[in-house]
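A single protein chain has been removed from this complex, and every other one stays in its place.
Chain lettering (A, B and C) follows the sequence in which the chains are written, and residue indices restart at 1 in each chain.
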Amino acid sequence: MLRYSLKRLLSLILSLAVASAVIFAVIEVAPGDPASFMLGVNAQADTVAALQAELGLDQSKLQRYLSWVSGMLGGDFGTSYTYRTPVAEMIADRLWVSLPLALFALTLSTLIAFPAGIYAASRRGRAGDSAVMGATQLGVAIPNFWFAMILVLIFAINLRWFSAGGFSGWDNGLLAGMRSLTLPAIALALPQAAILTRVMRSSLLDILGEDFMRTARAKGLSRRQALWRHGLRNAMIPVLTIIGLQFSFLLAGAIIIEQVFYLPGLGRLVFQAISSRDLIVVESVVMLLVFAVITVNFAVDLAYAAVDPRLRSRT
Amino acid sequence: MSLKSFVFTASSVLALTAGAAVAKDSITIAMQLEPPHLDPTSAAAQAIDSVVYVNIFEGLTRFMGDGSIAPLLAKSWEISDDGTVYTFSLQEGVAFHDGSAMDAEDVKFSLDRARAEDSTNAQKALFAGISSVDVVDPMTVKVTLAEPNGSFLFNLAWGDAVIVAPESIEDIKTAPVGTGAFKLADWVQGDRIEMARNADYWGEAPVLASATFKFISDPTAAFAAMMAEDVDAFDNFPAPENLPQFEADPRFQVLVGSTEGETILSTNNKQPPFDDAKVRQALAHAIDRQAIIDGAMFGYGTPIGTHFAPHNPAYVDLTGGSAYDPDKARALLAEAGLADGFETTLHLPPPSYARRGGEIIAAQLAEVGIKAEITNVEWAQWLETVFRGKTFGLTIVSHTEPMDIGIYARPDYYFQYDNPAFQDLMATLNATTDPEARTALMQDAQKTIAGDYVNGYLFQLAKLGVAKAGVLGLWENAPTAAIDLGAISWAE
Amino acid sequence: MSLLNIQNLSMTIAGTPVLRDVSLTVEPGGITAVTGESGSGKSMTALSVMQLLPDLARATGQITLDGTDILDQSEAQLCGLRGQSIGMVFQEPMTALNPVKTIGDQVMETILIHRAMPRAKAHLRTCEVLERVGLPQDRFPLSRFPHELSGGQRQRVVIAMAIALRPRLLIADEPTTALDVTTQAQILDLLKSLVRDYDMGLLIITHDLAVVADLADQIVVMKQGEVVETGSVKGVLANMQHPYTRMLFAASGHQADLPAAPAPTPLLEVRQATRDYQLPRTSLFAQPGHHRAVDSVGFTLNRGERLGLVGESGCGKSTLTRAILGLEPLQSGEILLDGTPISPNMATDLRRKMQVVFQDPFGSFNPRHRVARLITEPFHGMENPPRGQERLNLISQVLEDVGLKPEDADKYIHQFSGGQRQRIAIARALITRPELIIFDEAVSALDVSVRARILDLLADLCRAYALTYLFISHDLSVVRSVSDRVLVMKGGQIVEDGPPAQVFTNPQHDYTKSLIAAAPVLPDIDTLKRSQPHA
Partner (left out) sequence: MNRNLILGAGLSSLVLLAAFLSFVWTPFDHAVLNIPAKLQPPNGTHLLGTDHFGRDLLSMIMVGARTSLAVALVAVGIGMGVGVPLGLSAAAAKGSWLDELIMRGNDLIFAFPSLVIAILITAVFGAGAVNAIIAIGIFNIPVFARISRGAALSLWEREFILAARVAGKTRARISAEHILPNIANLLIVQGTIQFSLGILAEAGLSYVGLGAQPPVPSWGRMLADAQTMVSFAPHLALVPGCAIILTVLGLNLLGDGLRDWLDPKLRVARA
């Protein structure tokens, strides 16, 4: 296990190093200069140069890359060009929206997908299965931003049950915060739930055909008992993979949903930063997201081991 | 949560619960863009001015809602006969939010900082004419100009010329300390800025005890937020197509005014075939302004025939000279040797006037044989490729600085109009202080650029405000980007 | 009264009949064996007793267990019977256990699900049962997971689960087919002793008549869903009435008739061949360990000789095969074909001297190609491969040689049965007239009757072409019948080398002895007849 962890750690570090170089290279070729963006159309050339010097943009690219990377190693992501606040603080603020939103959506999608998937698998080929599968086909096909638009139209503008967007902040209580995340979470969760339901169902169906399920039945377990005691845990492995993928997707992929609901999340931060050429923010957020994906994958691997003893003993 | 924001939240909860009994003294105003930081003296972002102008920071003079100039921190002033020395008497008893007194030293500091060598002031040109700033006594400042400048008081009213204190300049971007009637209470980046009344304000106390600026960039979200009554007012509502719905709804009022934004089809005068005035004229006749206003702005906006705001007394209506006439446009192109039309590029920045207007213009140009290839760009990219790189054929942009016809006197300006006669005209105008002579000169200038068909002149951008029915005191027009909280109150 | 009594059981799956009027009985303490080739319906018969049938199965007739008609029971009542009154052991021990639960939990579940006893007592019983099936607690604690056990050990766990509540009836569906001979013998012994000790009835399904003869009291011979012959094992075997039974018996002990081998000239020489596999490291800094799959193996295969290689799973015979085929490198030693060394990058010319026939008739062919293309693949790399009519003639001829028709050349592989596919595989191996053919478990996946015909085909081909081959198998009786000489392999080494008659009648090495002792043997009919009073 130690060797395995060390190897994983090594490849993790290597991946991050490559990722940081790729990110920096891609972002630095972007046309547009943060200083002239900030100073607008009437700015004089000497003013722009002065601001560039102030922002450190007059240094060579290699110097900037090295100082960015070495800063990150010490937890310092640099200072935003446009906001002039530490990037780490900005990210921390936005994480308080994006992380709960992703978790909320993931919880919703899991809560929908598990029962739906189990139900469909247990009624394979019958009307209930067809209905669930039809619904998931539709769920997968609906663009989430379109769904979000419809949700706002119905629940915010017409019924006025939820606010149309924005984030009241956690200062006003957990409930108020959750309330402002409800519609976005639903918009994000439903298509994900559709995918997860399908995975859950097919994974369960695969397991139901396994020999050990027949063994379990031969011991006297009913179908339901066999499913719960022997099927679910074995079916979890592909499901866990998808949950891991979905979490990473939700963290970064909420970008359009955050736009529709004007939530101050990570996605919108990066979107704004791209358009204002706040390169250091873009670089750091993308880096953070890559880091998150890699760590989530690592966590999923560990979760596999918890589910499957065969992986535990493998060194 | 900081103690300050806790106190603030608690008080706003109290204010909400008490709302039924007394008139409301808080307001939530939405705007489309969030300020990157809160220092109006080192960035061009209008959103900064919208939040801090006269609310947190005050200048020697200020714009009023109707575009006129009024004294603010300068109680009064004297101008020397040759028009080069301005002596300002400052308001007594003015204190910054940190308690320190505002005096002549602060004024000198602010003006010197803006015009310094390493200044990062986005409108540094405003201060270019100052040769010295001298402290006469703590309440008197003398500003000496190199030559007379008819618009100097006007220049001092800009947000870029507000008075700041040297003690608090370090953190001005996140913790602005000014002399205004409101203080920054909290800033949740990406979401909102909260302001609280400055109890020690030197002037008339505002009606509002607190205000929240909320940032909603997406037009759909803007509509939803307004309709769901999440916000009380929207400064510069981004979706004109939704205004009829607000007008029809008794819960809301719609304020349609004018901005200083001349929306033009900027043309690269140095790039063939636009270096031929006939081609530019053909361009002007190929464009149906009214269709653009109807299609892109849903009817909001005043057609213009030159680069000048129609609400300005010196405005001349020159739209007739570039009336929609596709046949004439085709004929002009043929004269210029381009009977088969030509291809060019059309760069469109993000605002909907540009994106939608661009689609319409491209279709209209196609009618006369001009194939304009649309490229949608972000502002940063626009600045880089169009404004600085000057690698473009056409672009659509609204020039929102007040009284900015002077840009036509700069041959290196991105549309690259180089007319020595016009440059002389502007030099004369700058040196002229007599109002009538100034008007005549300005009218000449308008006619010159219209006659040269420098750019395609489309319309004056409308200011479209939406608010709940009970909100009073919102600016209808936008002489500058500002939300004057001091003027706002709720109807009883 | 019989413990289990099946009367006129008929069954259809989705309308297709799979069982017709099947009747059989199992007595308490008695062993009834159901035998027959694949598709005979023997497994379905077993599953219908458990009522663990596919969704679309419909059964009629009567299955009574101790007087209870199973077909009348509700699903809940059936759950009460399964595990408690009937236990079942399946064929594949590798997959029959839930990989994520400990063996203790899985055995204990049988007890707990029927609420037969409190948890603490169930724990004790679980230990007892595992001891009883030969998994003592000191070496196999309850906390072991299935993947930590060998196939035979897993099958013991499955048996423990089945007998934990001492059911009156135990059903075993091909319980030893997936196991090695030596393990098979142990498991069969275990089953026999359990039946005796617990006075259970055992219904065993097996395709192996030798196992039946060795183990059972009663035999039920099935063919295509019907019972063709039934009675006491000795009675039936001594006096086989149905031609199918006779055919089955004959095919099981089939000896192909090989022509004599020519004078020895070496063709394939294996000298001190050694092949190691790297094991995963146990720590970051330690040298990785090695598993020596083939350990200094040396032998010579002469031109025209038919050499058999016997060994159990994991003995290294597959690795050796791959090395001989030049698919994997050796760590030391060498293999020479016609005096030229074999290696993964050897010349195509050398490769063409050698062909191979694999075990799995279903995996040996690209399903997207027609037979003509499949069997001409060895032409690859030839300087002048036959073309046009010559090629067609060759294809027709080789197909006829292996007992197929020339028009089969245009068919796809899925249109053939398993036995036909093995013929096509042989055709592919023959088409270039190679010097050496390697048969890697080539008949192991086939039913006995098909196997007998393939072995005859081999003998015929030997007569026609003077083949030289290396025949690799785990099945002693098969190797014996098609070899001039036999090698026995264990732990990567050759432990015995000699003519079949000598190796089988007078084995020298202990391992060979135990192998031969463990292999179930068909009884001699004459002996049987003599011992039958009514014969």
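Here is the rule we use: a contact is a pair of C-beta atoms (placed from the backbone, for glycine too) under 8 Å apart; a residue touches a chain by one contact, two chains touch by 3 or more.
What you see is a predicted model; the values in this text were computed from it and never measured.
Participant: Could you list, sorted by label, every displayed chain in contact with the chain left out?
Facilitator: The chain that is not shown touches these displayed chains: A, B, C.
Participant: Where the complex has a chain not shown, which of A:Ala49, A:Ala131 or A:Ile157 is the residue touching it?
Facilitator: A:Ile157
Participant: Any idea which of A:Phe104, A:Phe212 or A:Phe271 touches the chain not displayed?
Facilitator: Spelled out, the listed residue whose C-beta touches the missing chain is A:Phe271.
Participant: Which one, C:Thr348, C:Gln397, C:Asn506 or C:Ser531, makes contact with the chain that was left out?
Facilitator: The single option touching the absent chain is C:Thr348.
Participant: Which one, C:Pro243, C:Gly289 or C:Gly363, makes contact with the chain that was left out?
Facilitator: C:Gly363
Participant: For the chain that got dropped from the picture, name the residues of chain B it touches.
Facilitator: On the side of chain B, residues 219-220, 223, 227, 239, 241-242, 244-245, 291, 294-295, 350, 355-356, 358-360, 362-364, 366, 374-378, 381 touch the unshown chain.
Participant: Tell me, which residues in chain C touch the chain that this view leaves out?
Facilitator: Residues 325-327, 348, 351-352, 354-356, 358-360, 363-368, 377-378, 380-381, 414, 428 of chain C touch the chain absent from view.
Participant: What does the interface between chain A and the hidden chain look like in terms of residue numbers?
Facilitator: 11, 14-15, 18-19, 22, 26-27, 29-31, 137-138, 140-143, 145-146, 149-150, 153, 157, 248-249, 251-253, 255-256, 259, 267, 270-271, 274-275, 282, 285-286, 289-290, 293-294, 297
The criterion applied here is as follows: only the chains that are shown with their structure count from here on.
Participant: Starting from the mean Cα coordinates of chain A and chain C, work out the distance between those two points in Å.
Facilitator: Going by mean C-alpha positions, chain A sits 50 Å from chain C.
Participant: Would you mind pulling out the distance in Å between where the CA atoms of chain B average out and where those of chain C do?
Facilitator: Computed value for the inter-centroid distance: 87 Å.
Participant: Provide the C-alpha centroid distance between chain A and chain B, rounded to the nearest whole angstrom.
Facilitator: That pair's centroid distance is 39 Å.
Participant: Note the residues in chain A that touch 2 or more other chains, in rising order.
Facilitator: Within chain A, no residue contacts more than one other chain.
Participant: Which chain A residues qualify as touching chain B in the complex?
Facilitator: Residue positions touching the partner: 31-34, 36-44, 46-47, 50-51, 53-54, 82-85, 90, 93-94, 97, 149, 152-153, 156-157, 160, 163-167, 169, 171-172, 259-262, 264-265, 268-269, 272, 274-277.
Participant: Can you list the residues on chain C that touch chain A in the complex?
Facilitator: For this pair, the touching residues of chain C are 50, 52, 75-76, 79-84, 87-88, 90, 92, 95-101, 109-110, 113-114, 145, 147-148, 158, 161-162, 280-284.
Participant: Okay, in this complex, where on chain A does chain C touch?
Facilitator: Contact set of chain A toward chain C: 2-3, 6, 210-212, 214-222, 225, 229-230, 233-234, 307-310, 313-315.
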